[in-house]
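Heads up: the structure comes next, in structure tokens.
With one protein chain withheld, the remaining protein chains of the complex are depicted in position.
And then chain A:
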Amino acid sequence: MSTPARRRLMRDFKRLQEDPPTGVSGAPTDNNIMIWNAVIFGPHDTPFEDGTFKLTIEFTEEYPNKPPTVRFVSKMFHPNVYADGGICLDILQNRWSPTYDVSAILTSIQSLLSDPNPNSPANSMAAQLYKENRREYEKRVKACVEQSFVD
């Protein structure tokens, strides 16, 4: 059945294939357009470089009026990522706009990897190390990068 959410997700998918942003990819799972798998490649010149981080995106019928739920499946060490992979990012919560599509969501998360916001921590250890001990922070992130090859 075609609903506004499904119709829009087909459009999002088409656009992602025709005009793929650098360093991110995503596609609906085989049997359900409401659940997507995505990958974000760690941005260059950040400790996340070379990592391939997997995510799931779950949409409801209220998309695009409400944001999807986005989670990292790969283990992450990042000030704005919760232990369960949930992401603390304003555009996925109170700054969501229906004009964002999957492509915009993934590129926003990609830039969050480059520019964490340690003032709104989901992982306070990561936030503290990011502010006070950048070397240790990078060491922990690198461990996630290596882990992401195995997953």
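FYI, a contact is a pair of C-beta atoms (placed from the backbone, for glycine too) under 8 Å apart; a residue touches a chain by one contact, two chains touch by 3 or more; residues count from 1.
Please note the rule applied: contacts and distances are computed from a predicted model.
According to UniProt, the chain absent from the figure is "Ubiquitin thioesterase", selected among "LSM2-LSM8 complex subunit LSM8", "Ubiquitin thioesterase", "Cullin-5" or "Proteasome alpha-type subunits domain-containing protein".
For the chain missing from the display, the contacting residue among A:F53, A:Y100 or A:Y137 is A:Y100, taking the whole complex into account. For chain A, the list of residues touching the undisplayed chain reads 3-4, 8, 11, 15, 64-66, 69, 82-84, 86, 88, 93-101, 104, 121-125.
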